[in-house]
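Have a look at this one.
What you see is the complex with one protein chain gone and the rest in place.
Now for chain A:
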């Protein structure tokens, strides 16, 4: 095998000609590195042929157990149509860079403009950026935005006590550099405990965060009241959701949301948590938005064309005074999410959400029929997922389910959570049978 980078195209004659043009003897002469810090060792990594490597890494990945997942909690599996893979894999998209030269990047810019427009339609908010890393980092950015736009010197950020652990942990790190403190408010029967929240919100609160659906899959029934509590104290109301849910739920703009964050839940498989952070907000925060924005403009011939815009907010211009340090984002995932949503169309997208509501209702009812099992544990409406109480220890039930080929969440001693979408609905009969066996 050739001993060098397989992707460096130089022939030895070309290398010699180039060295001669530069006026040096060898490639090593170009490395201006003092001897004291020169590396003389090896990494111990053996070059491997492509065929052998595909087999070897494939074998490694195959060590993952083939379980049918009934897992969710903010990471949802939806079938990604083949057309999304094939179109997004076109190399002009996949191998391009951030669109610093808009004239040769119109395709990606227009795709991102369409993605922003998708979020504007779904949220009712007029400004959407062209992606954050994931829901957790989008939430962190919302908190720092709240601090910047709020004129008083408050320091409290209120989040639900039931929240995906990573979201809260990332939020804590995003506010390290400020004097913001993250505090919890209680939940009641799967929704925000608005009375308790009313006691907690005060003039010192810069942001109230709520989710719909919640981490347990319950649809929040009083988002407008939560927004009202936040606004009574001039705090920002930040709502967490996802593209599929937003297609049927009340528009966030109609319930007073100032910012919407979340994960797309479209465009990618459940790639071990790799996501796409949504971020949309009201017009008045335009110049405080984190991340990239694509805008419409005109080219020299007067035709409509697209470009990255309002870059004076960004770190390559504003440095330590930038609205965020985010530079590379999830542009290609945003492209895929938009492709996925548009391939479904409005009927298909709402149909998907409605199916998930029906699937969750049906599965909950079937599990609830099992002796010693209560599902859901609250009286709310659910989208995709819900908590399940078992008389048997939850861990034992989960272990038995795993032996039967299923993965579920274990929340505490007697609480499980299950999630159902079109990707595991076919397995529901077998799942219910296994559950009945496990909960016995």
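Keep this in mind: a contact is a pair of C-beta atoms (placed from the backbone, for glycine too) under 8 Å apart; a residue touches a chain by one contact, two chains touch by 3 or more; residues count from 1.
Just so it is clear, contacts and distances are computed from a predicted model.
K.L.:
Would you kindly match the missing chain to its UniProt protein name, picking from "glycine dehydrogenase (aminomethyl-transferring)", "Nucleotide-binding protein", "Multisubunit Na+/H+ antiporter MnhC subunit" or "Acetolactate synthase small subunit"?
P.N.:
Protein name of the absent chain (UniProt record): "glycine dehydrogenase (aminomethyl-transferring)".
K.L.:
For the chain that's not shown, point to the residue among A:333, A:397 or A:434 touching it.
P.N.:
Of the listed residues, the one touching the omitted chain is A:333.
K.L.:
Which residue, A:161, A:183, A:204 or A:298, contacts the hidden chain when the whole complex is considered?
P.N.:
A:298
K.L.:
Quick one: say which of A:211, A:242 or A:314 touches the chain that got left out.
P.N.:
A:314
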